[in-house]
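Only a single protein chain was left out; the remaining protein chains are all shown in position.
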Amino acid sequence: MPATVRKLVAGLVLLAAAAAVPAVVPGWEYALDTLFIVYLYGALALGWNILGGFAGQISFGHAAFVGIGAYATALLAGRGIPLWLAIPAGGLLAAAFSLAIGPPTFRLRGPYFAIATIGIGEATRLIALNWTALTGGASGLTLAFAPGIVPQYYGALALCTGAVLLSWWIVTSRFGMALAAIRSDPEAAATLGVQTTIAKTQALLLSAFVCGLGGGVYAIHYLFISPDSVFGFSLSISLIIMPIVGGIGTVAGPVLGSVIYTFIREQLEANFQNLDLLAFGLLLMAIVLFEPLGLIGAFDRFTRKRTAPMPPPVRSAGAGDG
Amino acid sequence: MKPRIVAAALIAALGFSLTAHREPAGADNACPDQVVVGAALPLTGEESRVGGYFKLAYELVVAEYNKNGGILLPACHGKRPIKLITYDDKTDPATSRNLYERLAVEDHVDAMLGGYSTDLIEAQTVVPQQHQIPYVNGGGAATNIYKRGFTTIFGLLTSIQNLAFSEADFIEAMQAAGKLPKPLKIAIVAENTSHGRDFSDGLQQRAQQKPGNYKIVLNEAFDLHGKDFSPLLQKVKAANADAFMADAHLDDYITMQRQYKQAGLQHKYVTYGARGPEVAARKALGDGVDYIIAASWWNQGIPNEAVKSFDAKWAAAYPGQSPEWFSALPYETARTLFIAMTAAGSVDKAKVVDALRKVDIRDTVLPGGHIRFGADGQIVTPFVVTQNLPDGRTVIVWPKAEKTGDAVLPIPTH
Partner (left out) sequence: MNDTFDTLVNALLAAGLYAVMSYGLALIYGVLKIINLANAGVLMLGAYATWWMWSAWHVDPLLAPLIVIPVFFVFGVAIERTLVARVLGQDPIVSLLLLFGLWLVLQNVAYLAFTGDTRSIDDAFIDATFRFGDMQVPWPRVYVFAMGVLSLVALEAFLTRTQLGRAIRAIAQDRDAAKLIGVDVARVNAVAFGLGIAFAAFAGSLLALIFSFGPDFGRTLQLKSFCIVVLGGLDSIVGVAFGSIALAIAEGFGLRYMPASLQNLISFVVLVVVLIAFPKGISGMIRSVRNARDRA
């Protein structure tokens, strides 16, 4: 189909341009640093989006998976395990953890699920904070070694590209259709024969894996991780803000959200740090009220072009029930 | 589909525009027009009181140098003015680390001054190490900071383990004088950080070496910057100890001591590690801080000429702000860095690091009168042990050379 080919070409062009950056601007560390953060957070946002956007299960505690990936990578790397093993191990560990918490939490309906995710995020943070022998407690862990900024850059780019491809595959697959059905009406989906819990768990697994990988990449860049930085509620918040601002449930949305998030934070970090979170809070409220599909939705509306009918990310049902 | 491609292109353009307005880094210049040093300090947030003092101290040193034309760099044939950049890290370790990254990659500093306190310093030091930038701090005392094999990190706060040993020495002297029971039942309560672990490890080590002097009846950790210590204090009450030995930072000290008093707790010996005589605590708690023992890296009452003249200098520059250890330490930190730079001859980073390794300064207000770094980059200096008296004074009770008053122990009961 021409549309798909055009998207593919556009994607390849972008990828080529991104890959060329280190060659075109050698030694320009600031550029590589910033783009690294865009790719990393883009991947994390895409990871969250698999569960929150495609499957419609909004998680307020996704930092748990990032944290597990980060600590696993840091601890394994500290014991001499090479990074190309340590980072995927972090992702797998996060996925395994999600298997443990998925089924019980998916039994919960509506606001109870959201509360449970807040609780899980907070619990993992508390455990990391108190299991001092393993995690170093509040002092966190420092990594002694990291690859240079150029290999890091490509690593993050690869992760982000992988997450984009995974998301694209989900959206165009039967799995994605099942998730869309669950998102708009779980009961109807169940009557139609969709195995809702299994599908949600699969989405959670993929989501956790991507975020776990992201946690590992985070660790090798920042070289310092602590319970508050990788398990903290502020990270969970950013994982929600980015996809929603960019366009929840789309493939480009989370990446766009990451660009905007990084851009605003970079500009304000040194001097007006809390203005950015204030802006995001207001953006979040505005999007929820007026344009649930975020900036991509606004853009589509502006160009009066909606693609094949996408089920709305939220039900317009009667009075909300528990 | 075209609009989506346009959107994608816009995303890309936006993404690359993030990077467009910064110039690429120039070559490292060993003799620039001005020497740029930077620091990220907790100017707001839980440690803002101390962070504010650090800024004042750094600025004082830079002003002194700039008044005389700047810092002398022999290899550059003359003096260069110093430019000090300070950022507010809001007492958040991740922010602190990012700001030091900014100092390295955007501001291209020649050297870095450290922030405060241990958990922030642990986070921020990965940056100077990674970029091989000389870094000197006066705000991180935990041994862990210096045990990671980092090569460009230097610190003027001697370790909390040594603090624990100093207090233990003092306790043993008091036991010998009959002022404290032997063995002393101690309840240890330490913050859940490298700082707190140093403290409890040090006390445990000493208790193992001298079992006749100590009996540990409680050993618990608490969350840094916690707000509610009443559950913890309930356990302390149940432990029935003679001595309450806590390791906390200023805000937790104030919160915990307030709740300690509210719970009606009493012990023969109370300490919060390095905290005790701070003016802020006296203001917040009034007579609630009476008789508290502290082991400090510096005290304005140390009876020697160098300290007296520093007190006067600080009072002249910052009237109304009493000089505390977190005035003298950052002051000496900045001075040490600039002395090392002069010794190195230029701001060449490797040469400055080398000069710091070899630094040997005898004219200092620190106890022991000698600034010299150990192989791991951390200084070793003695502590002074102080006690707050009910009349509002703080006296130095240990060691004998610096003593200005006698300790009132055991703490009188009402």
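Brief remarks on what is shown
Think of it as A and B in the order they're written, each chain with its own count starting at 1.
The rule is short, and it goes like this: a contact is a pair of C-beta atoms (placed from the backbone, for glycine too) under 8 Å apart; a residue touches a chain by one contact, two chains touch by 3 or more.
Worth saying up front: this structure is predicted, and the values here are computed from it rather than measured.
The chain not shown here is touched by just one of B:K235, B:K358 or B:R393, and that residue is B:K235. Of the candidate positions B:K79, B:H108, B:K185 or B:R258, contact with the unshown chain belongs to B:R258.
Along chain A, the points of touch with the absent chain fall at residues 56, 58, 60, 104, 107-112, 114-116, 118-119, 122-123, 126-127, 129-130, 233, 237, 240, 244, 274-275, 277-278, 280-285, 288-289, 292, 314-322. Where chain B meets the omitted chain, the residues involved are 44-46, 48, 90-91, 192, 220-223, 225, 227-232, 234-235, 237-238, 251, 254-255, 258, 261-264, 284, 288.
Operating definition for what follows: only the chains that are shown with their structure count from here on.
Put simply, the C-alpha centre of chain A and that of chain B have 37 angstrom between them.
Across the interface of their complex, chain A is touched by residues 1-5, 7-9, 11-12, 14-16, 18-19, 22, 24-25, 87, 90, 92-95, 97-99, 101-102, 105-106, 118-119, 122-123, 125-126, 130, 142, 144, 148-149, 191-195, 197, 221, 223-224 of chain B. Note for the complex: chain A touches chain B at residues 2-3, 6-7, 10-11, 14, 17, 21, 25, 27-31, 33-35, 38, 129-130, 132, 136-140, 142-144, 146, 222-224, 226, 228-229, 252, 255-256, 259-260, 262-263, 266, 269-270, 273, 296, 299-300, 303, 305.
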